[in-house]
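Note that one protein chain is taken out, while the other chains of the complex remain in position.
Our next item is subunit A:
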Amino acid sequence: MERDKNFILGVYDDEDVLLSAVTEVRESGVKIHEVYSPFPVHGLDEVLGYKRSRLPIAAFLFGMLGTTLALIMQFYMMKWDWPMIIGGKDYASLPTFIPVTFEMTVLLAAFGMVGVFMISSNLKPWGQPRIFDIRITDDKHVMAIDLATNAGLGEENISDVLKSSGATEVNKKSFE
């Protein structure tokens, strides 16, 4: 069976049930593809066993890029391209460059972080997010289980595990 195509979905009403269900399902040997929820559920990433996001590293690197670009820009403009004496200071007077450098650092760190996040979570403009169940934007939590990665277990077993873990519905969903 092809991966990332056919899923079994467990639908949950309550985030506390969801949290214990994730643990139960993982303990029973079923591999979870992803869990979707309408709001951040505290501790969910931990029970899912996810590694910490590397987004802060991206933010740091983009911030450094901002610092570098801002300093290069200001030194180039003020020292070489069009030297100007302002307030009797040197052409290249570092203290006066700090506010612009700070702003550029923050701007690029923020933009870079948002951009990386958008791309890595498939929210990029040219991406096509897959909607597993429209109710995940309202009041339902959905646990998606890829049938291909759990091929040895059988659909019946998986849906039994989901039901006994507290899922109110168990549905199937396939993507092209």
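FYI, contacts are C-beta pairs under 8 Å (C-beta built on N, C-alpha and C of every residue); 3 or more make two chains touch, one makes a residue touch a chain; residues count from 1.
Here is the rule we use: contacts and distances are computed from a predicted model.
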Per UniProt, the name of the complex member that is left out, chosen from "Signal recognition particle receptor subunit beta, a GTPase", "Multiple sugar transport system ATP-binding protein", "Quinol:cytochrome C oxidoreductase" or "ABC-2 type transporter transmembrane domain-containing protein": "Quinol:cytochrome C oxidoreductase"
Residue touching the undisplayed chain, where the options are A:P40, A:P95 or A:P129: A:P95
Subunit A, residues in touch with the chain not shown (by the definition above): 42-43, 52, 56, 60, 87-89, 95-96, 98-99
